[in-house]
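With one protein chain removed, the remaining protein chains of the complex are shown where they sit.
Just so it is clear, A and B label the chains in written order, and each chain counts residues from 1 on its own.
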Amino acid sequence: MKSDAARKTQTICLYVLLVLGAAMFLAPFLWMVSTSLKPLNETMSIPPRWIPSEFLWENYPEAIDEMRFFWRYLGNTLFLCVMTVIGTVCSSAVAAYGFSRIEWRGRDKVFILVLATMMIPFPVVMVPIYTLFKIIGWTGTFKPLWVPTFFAGAFNVFLLRQFFLTLPKELSEAARIDGCNEFQIFWHVIMPLARPAIIVVALFQFMATWNDFIGPLIYLNDQQDMTLALGLQSYQSQGGGTSWNYLMAASTLIVLPVIVLYFFCQRYFVEGIATTGGKG
Amino acid sequence: MPMTGRHPPASYSQLLFAACAMLVAVCLLGGCADNEPDDGRIHLDYWEVWSGFERDAMQQLVNDFNASQDRITINFLSVSQMERKLLLATAGGNPPDIAGVRSADIPVFAENGALTPLNRYAKLYGIAQDDYLPAVWNMINLHDRLWGLPTTPGNTALHWNKKLFREAGLDPDTPPKTIAELEAINEQITRFNERGEIEVLGHLPSDPGWWQDAWCYWFGGQYWDGEQITADAPGNIRALTWIGTYPERFGRDKLLAFQDLSGNFASPQNPFFQGRIAMQIQGPWMYNFINNFAPEDFEWGVAPFPTEKPEDYGVNVVETNLLVIPRGAKHPNAAFEFIAWMQQREHIEKLCLLQRKFSPLIQVSDTFYAEHPNPYIKIYRDLAADPRATARPPLTTMHEYQADMNNANNSVSRAVATPAEALGKVQQRQQKQFDRMQRRWNQVKETREAEWDALDQEAAR
Partner (left out) sequence: MTGREKRNLRLGLLFISPWLTGFLLMSLYPLVSSFALSFTDYSTLSKPVFIGGENYADMAVDKLFWQSIWNTAYFAAISIPLNLGIALFLAILLNFDLPGKKIFRTIYFLPSLVPMVCLAVLWQWMLNGRIGLINNALRPFTDFLNGAFGTNFMPPNWLADPAYAKLGLILAGAWGVGNMVVIFLAGLQDVPRALYEAADLDGANFWQKTRHVTLPIISPVIYFNGIMSLIGSFQVFAVPYVMTGGGEGPGRSMLFAATYIFNKTFRSLSMGYACAISLVLFLIILGLTLAATKLSERHIHYEGK
């Protein structure tokens, strides 16, 4: 057993490490917020200027105006986020269950295929996929951006499979003895225990949709149908440079909800299940 | 033992409920794309590459056009990186009716059959070669066909800081005309501080380094002689030799340290605006940046960029944005109506004024220069009208060629290769690439020509 003094030193060391690291990791965010409040000609100074000479809060409303369809874009983006998160969570949890908790012949070989779909660089599969959506007449609509998430993306299946595999086998067997069928085991036993991972998948999907630039760029054809990530382009021009302060103000507005979401989601995935004695 | 048959925790149902509630809210906010209104007008899709004020400028013109008649409505979409979208949509057979592209895109798009030739249309609307600056007209024609009509051109020129000239005892109104003069001024202006660091430079080719591949033009060199790749032409080698003298004269580490103190181009820390560099090669857009980022009392001038030989003085590289009709567009006739409308002098001048560029047309209205915010706009325009105005060659391999030239430049600046070695490698690689492209072009050439003829016939109807 350790003495109290040693424990204290250890805690202090950890703290110092954490704080130093945190300063590094906080820097980009702080820079973004401070830039969003600066006048344009202070934005890109070298070395960076951390505190604006004057705080221009009006950059925020001006940035929203400049994007022209901010609220509309917000609505579009939220719509896509909600749809893709629902699609991803439902489909990949089911598929991951099939790849981890049921033993069927050839399962692990098929799983290699799941991984393989992530190994082909995006540019070379874009044309066939686009052509596919063109044939079924979905280009110019939101469908190509959310319907595919209902078909379990490889990343999420892989992630959930790994988590499902950490859960002891005996859990399923006990449930089977109790007369549960496979779907009941999935829903009543595995899903509750895998909550941290499910929340992580939902969070990542939300972020991915929230920040997706290339998908909306390719499939949406109307200025009003764009998403926030595309709207950020409004502040750049070929021949006049970038309005960094507006860009950062809009970015801050866009990032904040995600930070808040993350902050509150933590409860679900970090102070998770293990403490409730679900296993062991 | 683990418990079984437990109900899913409340949080799932809560989350599900929250998600549904959000979905409803979102649909009310209006997330769903709406269809074209059925108002009896032809609806055209027009995709553009601009963003910011340049997009807003074109939006105004589109609004003007939509209001000017009652048969056609243009749906204008402008996003940066539109090229990628256009490529996929064209490949997928779903292109817009009108697209704004750059002159450099013509060879690849045209030779692959992705554009509609416009010769007949142009004839029909009385649009002719002698209306346009020759450099611009040459750029939009390839294989004896017209591929688009220009919106706003741009080109390159010398920009100098008059105050620094004055401080060095030079006449602020006499810019250098030859590279030798430029270097003499460079020597006179360049100052070191007491620690031996560079404080002010007369000129630095790698700042901001936007045309690192194209210095050859000012040395009488070229990329291509019309038949073969000429990466290692004598003029190109002399240009790179000149680049190589900079690290020799000033010291590579000192130049790097100097550049480390230079901020973003679009900021007051741009060394040109800070008075740390006296001469820069730039274009008409420089006015916008100076307006935004340079000090109030910044004094600058514009002149042709100096050349190695006095007789070449006036050489400059012109590019243009242009409107094309992708092949497979649903309403090519209506699309050309808009393009032709844009070519009318008052409309193109309105766009050029709003975007602060010069007009691609030879005829310019009396008030254009007076109304134009950029006091030097006529200098750029006259340069573009100069017979020595040139454009990058119309090669489908141009992007890679430029990347290779940039890399050669970088190798010479880092003194890891001599100009002849670096360019020799480029020559070898690019000639091979070019030969292959040429071979492939020859295979499809006849089919392509026939397609173009057929399209042209169709247009006549």
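To be clear about the criterion, contacts are C-beta pairs under 8 Å (C-beta built on N, C-alpha and C of every residue); 3 or more make two chains touch, one makes a residue touch a chain.
As the structure is a computational prediction, the values presented were derived from the model and not from experiment.
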*Sole contact to the chain not displayed, among B:A128, B:A180, B:A257 or B:A450*: B:A257
*State which residues belonging to chain B touch the missing partner chain.*
83-84, 87, 90-91, 108-109, 112-114, 253, 256-257, 259-261, 264, 396-397, 399-400, 403, 406-407, 410-411, 414, 416, 429, 440, 443-444
*Can you name the residues of chain A that touch the chain not displayed here?*
1-2, 10-11, 14-15, 17-18, 21-22, 24-29, 31-32, 35, 44, 46-48, 90-92, 94-95, 97-105, 107, 110, 112-121, 123-125, 127-129, 132, 148, 150-155, 157-159, 162-169, 172, 182, 186, 196-197, 199-200, 203-204, 207, 211, 232, 247-248, 251, 255, 258-259, 262-263, 266, 269-275, 279-280
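Basically, only the chains that are shown with their structure count from here on.
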*Once you find the CA centre of chain A and the CA centre of chain B, what distance in Å lies between them?*
35
*Inside the complex, what are the residues of chain B that reach chain A?*
1-9, 11-12, 15, 19, 22-23, 25-27, 29-33, 45, 49-55, 75-82, 84-85, 88-89, 91-94, 96, 154, 261-269, 284-285, 288-289, 292-293, 355-357
*Give every residue of chain A touching chain B within the complex, in rising order.*
40-46, 71-72, 74-76, 78-80, 82-83, 85-86, 126-127, 130-131, 134, 139-142, 168, 170-171, 174-175, 178, 180, 184, 187-189, 191-192, 195, 202, 214, 217-218, 220-223, 225-226, 230, 233-243, 268, 278-279
